[in-house]
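A single protein chain has been omitted; all remaining protein chains appear in their positions.
Presenting subunit A:
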């Protein structure tokens, strides 16, 4: 279970406050969606949860199954079961996608005291998961995300998620840049991972993704806070009327 309480975050280098008291609890097995205007702090929250440098938590807490996420190094958070599918996946020239995936899988296993996966088992697993996401052998061989199209990068994020089998998956605008077919592929990939022990936080601007990945709870974030929480109908309302009414209501 992910529990965020009264989370306040500012930029380390400037006096700019971005998150102003976020409260959010995500139970195992549920899918939550976050929508909200550009610049409201959605990506910042996902970065802070996964441990990126440059932010300062001035108040509040974030725990995963009771463990203090904010006290851990990014790799420890990953080993604890947190995964962030990046809004802008990073290109790493010179590191092969396969090497990257295998290193990641084995690092997490090692951190949990499990034995490394054998080269054969790993290969089989990657091929199987890549196939369902229509990621071809060439993409696996290439350096991480280098020369990938926008949609290919997003599919590659989901492949990593499928390989790492995290408990808490945050998807930051995984639908942006995807064509209709790719959206279906990615959604199927996510849905295949849904189970009682795994939760999702899906950040998106569009209802379309939520047609495929059906959320249990929808939140609206604005100006660094979650200002409204509801069921799937809340996303439909945003799609129809935008944020103006909701923002006005809160004010």
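Quick notes on this structure:
Criterion: a contact is a pair of C-beta atoms (placed from the backbone, for glycine too) under 8 Å apart; a residue touches a chain by one contact, two chains touch by 3 or more; residues count from 1.
Everything that follows uses one rule, which is that contacts and distances are computed from a predicted model.
Per the UniProt record, the absent chain's protein name among "Acyl-CoA dehydrogenase", "Monooxygenase", "Membrane protein" or "Fe-S cluster assembly protein SufD" is "Fe-S cluster assembly protein SufD".
Across A:50, A:87, A:174 or A:187, the residue that sits in touch with the chain not pictured is A:50.
When the whole complex is considered, the residue among A:93, A:150 or A:231 that touches the unshown chain is A:93. Checked against the hidden chain, the listed residues A:30, A:44 or A:108 yield one contact partner: A:108. The chain omitted from view is touched by exactly one of A:4, A:18, A:45 or A:79, namely A:79. Contacts to the hidden chain, counted on subunit A, fall at residues 50-53, 73-75, 77-79, 83-84, 86, 89-95, 99-100, 103-105, 107-108, 111, 143, 160, 164.
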